[in-house]
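The complex appears here minus one protein chain, its other protein chains still in place.
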Amino acid sequence: MWLMQPFNEGATRLFLGVLLACLALVTVLHLAVPAGHPLHVSAYTVTLLGKYLSYALLAVAVDLVWGYLGILSLGHGAFFALGGYAMGMYLMRQIGDRGTYGDPILPDFMVFLNWDSLPWYWLGFDMPWFAFLMVILVPGALALVFGFLAFRSRVTGVYLSIITQAMTFALMLAFFRNEMGFGGNNGLTDFRELLGFDLRTDATRLGLFIATGVALAMGYVLCRAIVTSKLGRVSVACRDAEARTRFLGYRVERFQLFVFVVSAMLAGVAGALYVPQVGIINPSEFSPILSIEIVLWVALGGRGTLYGAVIGALLVNYAKTVFTGVMPDAWLFALGGMFVLVTVFLPRGVAGLLGYLQGLRFQGQRFNRDRNETQSRDISKEASA
Amino acid sequence: MIPSNVYRTPRWLAVSLLSAAVATPVLAQEDPIKVGILHSLSGTMAISETVLKDTVEMLIEQQNAEGGLLGRQLEAVVVDPASDWPLFAEKARELLAQEEVDVIFGNWTSVSRKSVLPVVEELNGLLFYPVQYEGEESSENVFYTGAAPNQQAIPAVNYLMNNVGVERWVLAGTDYVYPRTTNKILDAYLKSHGVADEDIMISYTPFGHSDWQNIVSDIKEFGSQGKKTAVVSTINGDANVPFYRELGNQGINAADIPVVAFSVGEEELTGIDTAPLVGHLAAWNYFMSVDTDENYDFIDAWIEYTGDDMAVTNDPMEAHYIGFNMWTEAVKKAGTTDVDAVKDAIIGVTVPNLTGGYAAMMPNHHITKPVLIGEIQDNGQFSIVWETPSTVAGDAWSDYLEGSRDLISDWRKPMECGNYNVVEGSCGGSEAEVE
Amino acid sequence: MSFLSSLADRDHVFDFLVPATSPVDVRHGPILYLEDVSVSFDGFKAIDDLNLTIDDGELRCIIGPNGAGKTTMMDIITGKTRPDTGSVWFGSRHNLLAMNEPEIASLGIGRKFQKPTVFEALSVFENLELAMAADKRILPTLTARMTGEVRDRIEEVLETIGLEELRNGPAGILSHGQKQWLEIGMLLMQRPRLLLIDEPVAGMTEQEMERTAELLTGLAGKGKQSVVVVEHDMGFVRSIARTVTVLHQGSVLAEGSMDQVAHDPRVIEVYLGADPDEEAA
Partner (left out) sequence: MWMIRAFLPGVWLLCLLLGLALMAQAQEETGQGQALLESLDSPSYDAKAEAIEAIIVSGDERSRRWLDELLGGKLQRHKDTGRFVIVLENRGRNWPVIDALTLEDAGEMSRRDLDGIGINNALRGQLQSALAMLDLYTDDVDDRRDAARELLGSVDAPMVEPLGEVIANEDDAEVRRLLDQALAIHRLDEGDIDAIAELAGSLNSRVRAALNSATRSDDPLVADAASAALADIEQKLRLNSGLETLYFGLSLGSVLVLAAIGLAITFGVMGVINMAHGELIMLGAYTTWAMQQLLPGQPGLALVLSIPAGFLVAALAGIAIERSVIQFLKGRPLETLLATFGVSLILQQLVRTVISPQNRTVVSPDWMSGSLMINEGLSLTLNRLFVLGFALVVFACLMLVMRRTRLGLEVRAVTQNRAMARSMGIRATRVDIMTFALGSGVAGLAGVALSQLTNVGPNLGQNYIIDSFMVVVFGGVGNLWGTLVAGLSLGVINQVLEPWAGAVLAKIIVLVFIILFIQKRPRGLFPQKGRAAEG
């Protein structure tokens, strides 16, 4: 069975091992070690880690399309946010009559914007199974439509990146509008419970953290299974020599679409796990800047390796947390500097570095080469365009 | 960084004496009292929020110069939520759970407050929120030192109606919750005062909107119907510069169609060429041009602190000034920084504001404020043309809105409810279960 | 073409992608048939009223000065470029102008590019694997397994193109000539009925050239592949060609055996009156 494929790889087993070990470790340190003890992991840290993990999953999704399909999506934040909104809508419905205005059905923001009834697209979100389904379907559907249009007319390279950016930008503006019925700028917040668990208890936080970890593991395995399958090799083929692949009889646009949709769904799941942990979802999640940042995590971690994406997401976000605390006035310098230095001096990202250190050169070299390959193609496209 | 200087003048002492029982200057051996500052230092909101961070730091410095609080020194814990709303929640958690601060001064936008709210309530922290906002909220753990709609919007409209004789109204705002709610309240209020539907024009624009040509020309058209017209602007910070420029260039001036703004203060005006704006209005609870000694002292302190002779002060800064003093008062009163004790102690606390009056903390966690109407001058200051005879107490729940008309908020025992429904006689919604 | 109809059309093909082994009807002679084909880029007529017929199992060489339209012709046959006028038939059943690249490819028309393009990131083995005739829809591809039979086939081809020992190295590190072979090997994996080969020996050493010559001549034959070679190198052409077609300004100038062609005055004139060999060299 192709899904089992990855478990035969040492690298994947190692990755999963480390991940699960960390999950277990954190759990233990949080529960067993008494508060105040230097080794104790506070609920705050757990939630923080949970957030990082959801970002990591998002990064994996991006790496799948960028690293293996050569499609630089600057709009993946949109899928992430849509998944988040789907989850947020469910959580809003769970508040029930405990809202400020005590309206059993309508969320607070609707009450004071005089909505008399729930708009149709809010229906069903009180049922968890439906909401969770939407978490996957909504981003998937958007990716399907968008991707279908884009790939069938062979929009490639920079053009694709720019219109993905346009997509997420348009969505951001749309969700900012209060008429849309998604709470406008304030977004959705003040969540109470998820599947009956009170979101404000540490137990739930730990649960969410673990759930996110597991989701990341599964997402990773899924992506790994895809890239190690023949389909993965076809993707790489599309990335490196699209025309050639066509002449071999593959319908390139279909493969691109398939991988793109899968990736979008993963992003959606990441968003859904992100929202209950940070406690708010708001249109700024759609901001193109965020989407660019995601790509940067991947670049920094090392494109086209999946685990690199995870490393990148964790590194950058940890750095962000630290810097914003330690050097509030200057952290942007650090972050920006980091991006510049890595892209210039560490073209293969941290993963490349690791690969090099561990002497796993093959992966690295092959990757480095086809990177230049793709790039030279990109450039030729622009030049010709 | 800003030159930190220990500074004190007799006048200043007087003020602090008003508020403080003689502060006994004890060397602080105990670990300091931690004051969290949660204002964006980067990103879009840095424009407005950085000065507030500096203000609190200055106040802390002054407090320490007077021997600190309860004989302990105050220590500022600054974090940067970077204008990123989820980050606000995270940073609030960091401040409360990791740094274990005793109080937080912070937030500007409503969304950031909404994002922080659950955290503060869960971890039972103290948050002083210094910006005018849409109301419709009252949390056990939040103290709203900015203006509620009835402390800014309504009086301003009254002034225009009665003193200027305005009959047609343009309600222009950025599309987010504060303008929406405010405009809803005003719409209801105006209609209740016999303004016809066709005499009210409402328009919303996205954040940072920079192309105002169409809207301004609409306003111009709307104003040429032979009735005195005014614009009530809830346009958010960044979009104001291009808006006013367009007004000026399309020849709309104050004598003609006055614009009264609720979010344009001295700080925002530093970014605008005010010459064409002379005479346009703003409604606040404080203006830098207020002619009182307390204010001049505060300004001088600020100028010395920032080392910038041109530094300006504004309403949210005063709000922090009031909030900070209220908190120190409450702490002294309670003899501890324990949150619950302070929460009880602070209700009823009265401290001088900068406009020559006093601000009292109401049971609904809002404060009493005077309402001032100022006209913009060519030097980026406001000349005060009208003010409420007495201070106005902030309303958490507007009397002009469906659903909130019947709600009141009172955090004193035994009620301890943020949204008590006087009709049903029950405490509905969130705060009910928060113990 | 409107969005909806294209959608419909796509679905139609998606349901049953024409399998690679679809019978090509060659009972009535030719396997490839171009009639009155013309195409122009921005007014420049790249192909001008071209007529060409390739018989089943034939090995045809096509020569012509630069800009004669050789590559464009290939583009048209493989569906990369749509002609302005004319018709292109594969066997007597398949109208190529109605199909796109993948469909044409899966009909059994393989193409080798002028500049060797292999998947440099993938190993030689993987390159061949992808090229192999198989169900190339998404899910089958996703769940495809490496069967012994497949492996044998690949090994066989590896041997034919003499890259056995490099099988696991990334294609990127191959020499120019080796890439050329690998690409031909990929064509073989497709089990095509018709091979279009663009300048197979460009940049090859003498020995490499000979091997390639053997390879190609070995390929063509009744019931096996038909091969169309576009080449500049007259020496090479002479060594393999049975019939030669000379393209000039987008249409056939002359056709016949190498010698006939080489002594055709018009051809000589086109090649500036020079002996074609020198011209090419």
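The letters A, B and C name the chains in turn, as written, and every chain counts its residues from 1.
The working rule: a contact is a pair of C-beta atoms (placed from the backbone, for glycine too) under 8 Å apart; a residue touches a chain by one contact, two chains touch by 3 or more.
Everything numeric here is computed off the predicted structure, so don't read it as measured data.
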Full-complex contact with the absent chain, from A:Leu106, A:Ile210 or A:Leu296: A:Leu296
Of B:Leu186, B:Met201 or B:Ala254, the residue in touch with the unshown chain: B:Ala254
From A:Phe132, A:Phe169, A:Phe197 or A:Tyr356, residue that would touch the chain that is not displayed: A:Phe169
Sole residue of A:Leu19, A:Leu72 or A:Cys238 that reaches the chain not shown, by the stated touch rule: A:Leu72
In subunit A, positions touching the absent partner: 72, 146, 149-150, 152-159, 161-163, 165-167, 169-170, 173-174, 176-177, 242-243, 288-289, 292, 295-296, 299, 329-330, 332-333, 335-340, 343-344, 347, 371-372, 375-385
Where the missing chain touches subunit B, by residue: 41-42, 44, 46-47, 50-51, 163-164, 175, 203-206, 208-211, 213-215, 217-218, 220, 224-228, 238, 241-242, 245-246, 248-251, 253-256, 258, 267-268, 270-273, 275-276, 278-279, 289, 291, 296, 300, 303, 309-310, 375, 377-381, 383-386
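The rule we apply is simple: only the chains that are shown with their structure count from here on.
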Chain whose Cα centroid lies nearest the overall Cα centroid: A
Of A-B and A-C, pair with higher C-beta contact tally: A-B
Whole-Å gap between the CA centroids of subunit B and subunit C: 75
Rounded Å distance between subunit A and subunit B, as computed from the means of their C-alpha atoms: 37
Complex contact set, residues of subunit C against subunit A: 6, 10, 14, 17, 20, 78, 80, 100-102, 105-106, 110-111, 113, 117-122, 126, 129-131, 133, 136-138, 141-145, 170, 172, 186, 190
Contacting residues of subunit B [partner subunit A, same complex]: 41-42, 78-82, 84-87, 89-91, 93-94, 97-98, 109-111, 114-115, 117-119, 122, 136-137, 175-177, 180-181, 184, 204, 206-207, 401-404, 418-419, 421, 428-430, 432-433
Subunit C-facing residues of subunit A, complex: 2, 152, 226, 229-231, 233-234, 236-237, 239-241, 243-252, 254-255, 258, 362, 365-367, 369-370, 373
